[in-house]
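Step one of this worksheet: look at the structure below.
So, chain A:
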Amino acid sequence: MKKAAALLLALVMCMSILLPVSALAETDVQKAIAEAAKMSWDELLAKAKEEIGDNQLVIWSNTSRVKEDSFTAKTGINILTDNPDDSKIYERLEQEVGNNVYGADLYLLQDCFMLTNFAISSGWLLNYVPDEYKPVILESDQDPLVAIYLNRVFIYNDGGDKEAKKFKNVWQFTEPEFKGTEFKNPMLEKSSLNFLVSLTSEKWQARLAEAYKSYYGKDWVSTGEFQNISYEWIYKFLMNCTFVSKDSTIASDVAGGAPGSAGLFVFSKLRSVDATNLTVCANDGIEGFAGLMYPIYAQIAANAKYPYAACLYVNYLLSGEGYYNIFGKEMGTYSVNSSTTELSENAKKFNDQPLSFWQDCLVFEDPAHVQNVYFEATDLISQWCASK
Partner candidate 1 sequence: MPKITLTNVTKQWGKFIGVNDLNLEIEDGAFVTLLGSSGCGKTTTLRMIAGLETPTKGEIRFDDRIMFSSEKNINIPPAKREVGFLFQNYALWPHMTVTQNIAFGLETLKWKKADISARVAEMLKTMRIEQFAERYPAELSGGQQQRVAIARTLAPKPRVLFMDEPLSNLDAKLRGEMRTELKRLHKDTGSTFVYVTHDQLEAMTLSSRICMMNEGVLQQYAPPLEVYNRPANLFVADFVGNPSMNIVDARAVKTGPRTAEIEFLGRRAAFQANEDFELPSDKVSLGIRPEFLPISQDGDMEGMAYSTLPAGMETTVKIKVGDTILSSVVFGAIDYETDAKIRFGISGSGILIFDQETGGRLASGRVVFQ
Partner candidate 2 sequence: MNKSDAKKPSRFSNALYAVRSYFSVQANVLIVVFAILLIVLTVYPLYSVFRSAFTVGKMEAMRYNTLMHTKLSDGDLTLLNFRMLLTDEFKFWRPLWNSLRMSAYASLIAILLGGTFAFLITRTDIRYKKFFSSVFIFPYIMPSWTLALVWKNVFANSHVGTGIVGMLESLTGVCVPGWAVYGIFPCSLVMGIHYAPFAYILIGGTLRNMDANLEEAATILQASRGRILRKITVPIVMPALFSTVLLVFSSTMASYAVPVFVGSPGNFFVLSTQLSQLYNTMATRGQSYVMTIVLILFGVMLLGINTWFTGKRKSFTTVTGKSGQVSYIKLGRANTLIAIILVIVLFLIAIFPIISFALESMVEVQGNYSTLTLKYWLSREDVGGFAVNAGHGILFNGMIWSAMWGSIKLSLIVSLIVGTCGILIGYAVARKRGTKLAGLVSGLAFFPYLVPSMAFGAIFLAVSSRLTFLRGTLLLLVIVGSIKYLPFASRSGTNSMMQLSGEIEEAAVIVGASWPKRMLRVLFPIQKSSFISGYLLPFISCMRELSLFVLLTTDGMLITKLLSYFDEKAVSQMSNGINLLIVIIVLLVNFTINKLTGASIDKGVGGN
């Protein structure tokens, strides 16, 4: 008996050693975040440098743009990055923060649903908004903090005729006559999926109904087959479109394709193809909507080793300087900092518009709505995708 008791004791002791000290570490990171929020750039920079020394700030990011090195140039802090695509970043998050193994300090990730329900609810990620920027960021973009917005828009080949106005209405994409619009498989790309889910909100139902009436000349009437008009559009669009795996493929397919061919792809791809014959539907004033807008969120790991440096990076991202250096040189990226609306030369060249312009014509990822209908909607969509 004594032996057993001793063994048990030993076991308990071992366990207590092995048990993560996360409780303690968490408070440290939280404390750091709370403090950092109040600091000025210079204070935070000093604190971060003191904390990190010659070590690397580790950023796992859905977007590879963080490879850009102006942050290091400005602060002297080295960064190590990796950009696991789509949901793979959550895999790492679970294995790392979930097991209290240090992996990264800062995560830049997409998919509001996973972020909220998988990561934040598990306490793996912490939100950080510097006080300095609170006034210039929309409340809805603050928790979780959106680092940047990116858009995918309907673009078609006008065959050189800039006045073609081929697509005047979003319902055209569901018509057999315009079959083959290229689209990134939503089951492989969460921003595409969340776009479809967001589309089922009342706001977009109404917009679709309006467009329907304008295109078909009659009111939309439910046939009972679909829950609402959005689902009908989604179904018909999915059946009518062609799944292509990469944005760059869609871009080159449309650019090199026959006049009239269209695709829904990342706006910024315009610069990597011969865009002479490409027209962005939004500029033609398409009815319904012209594409989608999705956010990349910035979150600090609950077990971050260098929370101050991570916060510093977020500050940099939100600053006009950081935005321009990391994202803004390109088009199709939009800062949540409302004081940063100036378009870069390149953006102007491709006729990009500020966030406010897109606000009205693109389907934004809608966390509240997505949260409500996520599984019902995604199940239907995945079924439809598979049955193509």
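What we mean here is this: a contact is a pair of C-beta atoms (placed from the backbone, for glycine too) under 8 Å apart; a residue touches a chain by one contact, two chains touch by 3 or more; residues count from 1.
How were these candidates chosen? In short, all candidates are chains of the complex that A comes from, given by their letters.
Owing to the predicted nature of the structure, the values given are computational and were not obtained by experimental measurement.
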Completion exercise
All of 1 or 2 sit in the complex with chain A; the one touching it is 2
Handout entry: chain A residues within the candidate 2 interface of the complex
Key = 58, 64, 67-69, 80-88, 90-92, 95-96, 98-99, 101, 103, 114, 117-118, 122, 157, 180, 182, 185, 187-188, 190, 242-248, 251-254, 256-258, 261-263, 268-269, 271-274, 329-330, 344-346, 374-376, 378-379, 382-383, 385-388
